[in-house]
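Only a single protein chain was left out; the remaining protein chains are all shown in position.
Moving on, here comes subunit A:
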Amino acid sequence: MLYLLIVLIGGVLSYFAPWWIIAPVCFILCWWLARKPAHAFWVSAFAAVTLWLGYAVYLQVVTGSGLADNVAAIFTGSMPVLTDMPGIVIVMLVATLVIAPVAGFSGLAGVQMKRLIHPPR
């Protein structure tokens, strides 16, 4: 439920709002729905990653563009180990490293702030 709501609401808002809009979405939804801190963290992180990677793959497939490869090459230019990897994989890896902790800690923060204000009995 939580997972689905983050993906849906986060997806719709991400279309219009800045990249970090997923953070308040996770915060609010976890405040409301998350059962435990760990639950909040991991569901938020997975949901956000699903959203970002899903949309990235969608764009890549639909456009058939080589842009991901080129941008990945610009970022990995000085790291030969990474140059053999397909660009979209590197792009997805970076996207995951960005959005997973942002969403995870935002979800965690939602639960913890709720517990601060309404301590569980």
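To be clear about the criterion, contacts are C-beta pairs under 8 Å (C-beta built on N, C-alpha and C of every residue); 3 or more make two chains touch, one makes a residue touch a chain; residues count from 1.
By our rule, contacts and distances are computed from a predicted model.
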Chain left out of the displayed complex - its UniProt protein name, from "Putative FAD-linked oxidoreductase", "Cell elongation-specific peptidoglycan D,D-transpeptidase", "Penicillin amidase" or "RNA polymerase sigma factor": "Penicillin amidase"
Absent-chain contact - pick from A:Val7, A:Ala47 or A:Leu108: A:Leu108
Contact set of subunit A toward the excluded chain (per top definition): 14-15, 18-20, 23, 27, 37, 52, 55-56, 59-60, 62-63, 65-71, 73-74, 77, 91, 94-95, 98-99, 101-102, 105-106, 108-109, 112-113, 115-116
